[in-house]
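Let me begin by handing over the structure; questions about it come next.
Yeah, one chain of the complex is gone here, protein chain that is, but the others are all in their spots.
Order of writing sets the labels: A, B and C. Residues in every chain begin at 1.
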Amino acid sequence: MAKSWKEWEKPLLEIDEALAKAKEIARKSPPDEQAAAEERIAYYEQRRDNIIRVMYSRLGAWEKVLVARAETRPYALDYINALCTEFVELGGDRRYGDDHAIVGGTAFFNGRPVMVVGQQKGRNIQERQYRNFAMAKPEGYRKAIRLFEMADRFGLPIISLVDTPAADPGVESESRGISEAIAASILAMFEVRVPSVAVVIGEGGSGGAIGIAASNRVLMLEHSVYSVIPPEGCAAILWRQPSEGAKAASALRLTAQSALELGLIDQILEEPFGGAHRDWDKATAIVGEGISEALAGLDGLSAEALKEDRYQKFRRMGKIAES
Amino acid sequence: MAKSWKEWEKPLLEIDEALAKAKEIARKSPPDEQAAAEERIAYYEQRRDNIIRVMYSRLGAWEKVLVARAETRPYALDYINALCTEFVELGGDRRYGDDHAIVGGTAFFNGRPVMVVGQQKGRNIQERQYRNFAMAKPEGYRKAIRLFEMADRFGLPIISLVDTPAADPGVESESRGISEAIAASILAMFEVRVPSVAVVIGEGGSGGAIGIAASNRVLMLEHSVYSVIPPEGCAAILWRQPSEGAKAASALRLTAQSALELGLIDQILEEPFGGAHRDWDKATAIVGEGISEALAGLDGLSAEALKEDRYQKFRRMGKIAES
Amino acid sequence: MLGKSKGTGLDGSFVQCAGCKKTLFKREFEDNLYVCPQCGHHHRLTWQQRVALTFDDGSFQELDSALRSGDPLEFPEYREKLEAAMAKTGMNDSVVAGVATIDGAHVSTAIADFSFMGGSMGSVAGEKITRTLERAAEDQKPAIIFCASGGARMQEGLLSLMQMAKTTAAVAKCREAGAPYIAVFTDPTMAGVLASYASIADVILAEPKALVGFAGARVSAQAQVTKVPDDFQKAEFGERSGMLDKIVERRALKQTLSSLVRVLGGGVR
Partner (left out) sequence: MLGKSKGTGLDGSFVQCAGCKKTLFKREFEDNLYVCPQCGHHHRLTWQQRVALTFDDGSFQELDSALRSGDPLEFPEYREKLEAAMAKTGMNDSVVAGVATIDGAHVSTAIADFSFMGGSMGSVAGEKITRTLERAAEDQKPAIIFCASGGARMQEGLLSLMQMAKTTAAVAKCREAGAPYIAVFTDPTMAGVLASYASIADVILAEPKALVGFAGARVSAQAQVTKVPDDFQKAEFGERSGMLDKIVERRALKQTLSSLVRVLGGGVR
């Protein structure tokens, strides 16, 4: 079982490389060798597609974790930029600071005014630090609350893009009330009188995720994950071995497919062939369509109906036996 | 013109001392000298009352400032303890900290459940530091907001006791948004659907004061002051001399009497003979009665009527000419 | 949990304080509401002890007692752990819900008991908390919830996480209905419980030195090089950080709750 994304993706990267080389050769080949070059390219492409088919047709829970965390996947701002026009990023919690792990602002989505909030990862070391690995601090959730309330005031649907390993667990976050901030953000999401849609685009990491995901509709990308605890953390507690993450991932049932079976999400958005990271254009379009449809399904509901829909949706969650 | 409270109060303190001595002598005198001793006491008491009458009948604006700041005056908690039962102090802004410059909590006032909020000065160096000289930081106003909102939720009348030189002007307060906190607190006071009464019991220091004083009824103790800027600060700006505080106090018209004339407060609560600081029992009783009457005057008003009353009250404030 | 009975000749008439480790007279310890007379350590209570110390005698009526977990994920060893916890505690899950009176005033209440799987919140605990808050909202009476939990229950996976949303939604219902909600943080109040219904109560009281925090102390310390205060993740730290209203000694808790219930429940809307 692959421990890391790199290890797991290796066969695919190798074929990608071979394919790139074949294309380079084709570019440099004289006209009379073009046919052979093209053939070679076609061969590699077919092999690549076969590999993808094999790898992605039997993704275990742990592989889903790896894919969901892949650094090549589109992040929140990639979706926002692809799907929205006139995005005006709004910042600040009006209390303490501005948290770059959560981005948000107003925009037009399909020409309709909306409020977008998302957890934002970084692609390189500087960005990752700037974004704190998408682990939001209290001020991030308080910014989100402010935007949710603004959306409520002006009748803007709320779109949440969920992608965080967890909320920030540091001492400073604790001292400024990370727990209160998450709880208050969930509360605000239940109190708004506007439609809300959340999409788990990568990692749905426990309290950090639900803090912006208590929405009327919750969608998950096919290879995203959603979990009460990071599998490594679960393994550390249960078996005192963080390395047993794969075992824990499977026990936790953290895949989109399990979440749907358990009745905890509304829909799975199928990713492009080979995953969202292999085709951003398609991935963003798919997410856009998912949000569109979800919003359309909420159109015409009154403020009260939207609130009640949200309440009943989460009210039902849980599996209980009576003795 | 007296520069300080000590200097100004000196004649009175001297007679208080003489009176105390006379009483001590009387206590030790044999029976046959009692009559003479009593006479001496009566003499001093009369002299003291004359002095008080003279001093307090012609209090200028600056003397009002001195009296309002007197360290012997009852402070917010003194009023709360005298007027309320079952006071449960509530703390924390749920954001950053708990500010001891503002105290607040639930209690019964005349047997009626209420929310009380007040600025609290300290009587000695330790207390003054603990209370930050009643100069509230952002977390103080955010605690107040939380209590105002709680009062709103549960239908509790709000009693504010105003006594601050100013909001805390430090770098930390600035960085956590002291301006926002004050503004948001005023906003919250306009949004609540319950009756509210504010009493300026000492110093009503500019933004720091109005932050908890946007109430349906605003009362001032006879010798309290209410000002847009501390007179020393005004003098420093206008005449580059903080020592010209007396001149500025008079120009600023910061007395309760001026505030009433300008239509900015509802009522002046007459202080006991010689000021609130000379008779706490009477002072607290007078304030209690003032609050009682003010609340009674608001009884039966609907939530909307209370909000509108508050809006119209402050809406009218201002003196404008049309050209 | 409770100071352990110390096997002495006086058959259980002594206990050892979990705080200062001193040996105490059991009778004196109980009379002192399970607070060490030496060091003030507030020992954890069973839900029955909490009921006895808080509510009017005989007023507590348990509700929803039949709810039990169904091991929805077939999580390794979960069933065994549940059965062991049931056998040990006589409870069906970590939270007991019901109604009671306090100085005559009716309240809806829930009490978490740490001795059942660390007070963890799965579907059953979440459901009971939700019903407790819904009852308060419906009857417009105050809710009092005693928290004691390590957090969400891992073994029910995402179902447990969703209890955070569900219970928080129920708090929203309470707010809308104007029903006061008072939370009491007892040792420990952590993670998924703290980050949901616990932290957004109208009034939050805490017992002295109760552990109150989001992340395990180890995680927090790893995550940052910041100096960690001595009382980090203690109620005292939470109070200083503005996250709760008041630390109340156990002896004063009933009176404080009683005042709050009568004041917050006595307003005019």
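Heads up, the rule we're going with is that contacts are C-beta pairs under 8 Å (C-beta built on N, C-alpha and C of every residue); 3 or more make two chains touch, one makes a residue touch a chain.
For clarity, every value in this text was computed on a predicted model and none was experimentally measured.
One chain is not depicted; across the entire complex it touches A, B.
From the options B:Ile52, B:Val228, B:Ala285 or B:Ala303, the residue with contact to the unseen chain in the full assembly is B:Val228.
Checked against the full complex, the one of A:Arg153, A:Lys282 or A:Arg316 touching the unshown chain is A:Arg153. Across the entire complex, the residue among B:Ile178, B:Val199 or B:Leu269 in touch with the chain not shown is B:Ile178. Of the listed residues A:Arg95, A:His223 or A:His277, the one in contact with the hidden chain in the full complex is A:Arg95. On the side of chain B, touch with the chain left out of the figure occurs at residues 167-180, 182-184, 186-187, 190-191, 206-207, 209-211, 213-214, 226-229, 234, 237-238, 251-254, 258-259, 262, 264, 310-311, 314-315, 317-323.
Touching residues on chain A toward the chain that is not drawn are 86, 88-98, 106-108, 113-114, 139, 142-143, 150-151, 153-156, 193-194, 303.
One rule holds for everything that comes next: only the chains that are shown with their structure count from here on.
Contact with both chain A and chain C is made by B.
Relative to the C-alpha centre of chain B, the farthest chain centre belongs to A.
Closest to the middle of the protein, by Cα centroid, lies chain C. Looking at contacts between chains, the pair that accounts for the most C-beta pairs is A-C. For this pair, chain B with chain C, the centres built from the Cα atoms lie 41 Å apart.
For this pair, chain A with chain B, the centres built from the Cα atoms lie 54 Å apart.
Shared interface positions of chain C, i.e. residues touching 2 or more other chains, are given as 175, 199, 241-243.
The set of chain A residues that touch two or more partner chains comprises 176-177, 180, 184.
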